[in-house]
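Here the complex is missing one protein chain, while the rest keep their positions.
Up next is chain A:
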């Protein structure tokens, strides 16, 4: 550890976090597409000059990026080392998910930051672009069996060399998107964010000197590590396992196990995913960087006060088995990565709950339910309504889980029903909480939702669903019960049907007046159901959250004797 004084350290810590926050704010303000501008599907930070480790990251960015961006920076470091010509003013750009993690929609820009002719650190910006070619607009292709069917793939290349932008790269990109205006707007925003980062770093180093800032960065890494070690040493030593399953990969209807063994020894922890299913044909594979970053997301949910700094991961060994669907190699399809990493988080929670039930919560609903309904209007204009849907959060040591929340990997909100109805020829017959969907427990899970959507267009429409949790309900922890499975159905002339393959379906033909119905899981319960306060049970029954039958099944009959 360096000898930086604690006051300067505290100030610099805040100042550098703020540089990342200001970069976030710059992009959110400038981005064209709402996925960045409103859902904040983007992130910025400062990364170590030689290791690529995350040093500081903005608070507003998407949780999954906190861990994944260091892989993007490391890829650039390796490329620059191989080519040996890194210069001030270089900017690298790529979306290759097998190198940088997550999926191809995320465009990463990495820029070395020089001080007095020497490399000081890297700045990076990642943002979810609206469209990058591929077979399906918006790049969520449930039938992809390789990355080429998902989107245009750009490996790390120099967008700018020594401050001179290479327009050829931009021309290639703009020819490979269905929405060039949107892409250009987002690219400009990301470049603007990096410019601002450079300006702010210049000011900071002018004020404090490069040596002091470097010492602060080292100290912050050490501090993050100390914090993590201190948290781990308070946990009991031991080894715990948890396994859960993906329904299928969208191609073959067979469950895919995701397994973790969590071992704590002193102030160290090992997360070993041995026993997880091998690489599969469909898009629920993920790349190695995504898997490691996901471990970080789970840990930060368990210890929310930890900083966004790679030091946190030093005492943690994440073992991802080769050949598994958690380290799929190019060109395996990874577009459905969200479902897989949600399950990774679930099993880490379930394993940790056995070690320390007080610091975890029940599993959240565990699927983003990417549902699209598409067709042509009378005038021939195509339309696509695409959205993710919510579900319940797990019960917590303090209380019941949140009803209808967003996924742990995201902070995005759902568009209002009226915005969807105004933009597309649909009507929501129901937009409601789903009774009996919560996992029972001393503190029950939050409720999932019901969305029933009717097609109003004469020409009818096609529906596509990419979901999960159709066969395996979200688990409870600390003795809490599992909630219920995701349920999807659709209307035809002869009544309601269910898809042959759980939670995933393509090309469902709907006529005008027919509907699809999505019933999402609630969260898993926390603690044994029999210890739940009967007054709370009675209240859930009175509010219609819980049927008397299910109340009796899980909680006995004491609730009938009390007043809600």
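One rule holds for everything that comes next: a contact is a pair of C-beta atoms (placed from the backbone, for glycine too) under 8 Å apart; a residue touches a chain by one contact, two chains touch by 3 or more; residues count from 1.
Basically, contacts and distances are computed from a predicted model.
Novice: Per UniProt, what's the omitted chain called: "Formylmethanofuran--tetrahydromethanopterin formyltransferase", "ABC transporter permease", "Hydantoinase/oxoprolinase family protein" or "Na+/H+ antiporter subunit C"?
Specialist: UniProt lists the chain left out of the view as "Hydantoinase/oxoprolinase family protein".
Novice: Tell me which of A:83, A:118 or A:418 is the one touching the absent chain.
Specialist: Looking across A:83, A:118 or A:418, the contact with the absent chain belongs to A:418.
Novice: Which residue, A:195, A:263 or A:452, contacts the hidden chain when the whole complex is considered?
Specialist: Result: among the candidates, A:452 touches the missing chain.
Novice: Pick from A:405, A:499 or A:556: which residue touches the chain that isn't shown?
Specialist: A:405
Novice: Which residues does chain A use to touch the chain missing from this display?
Specialist: Chain A touches the chain not shown through residues 6-7, 9-11, 13-15, 18, 21-22, 25-26, 29-30, 32-34, 37-38, 59, 63, 179, 181-182, 185, 188, 196, 223-224, 226-227, 230-231, 300-301, 304-305, 307, 361, 364, 389-390, 393-394, 396, 398-406, 408, 411, 413-419, 421-422, 427-433, 446, 449, 452, 456, 542-545.
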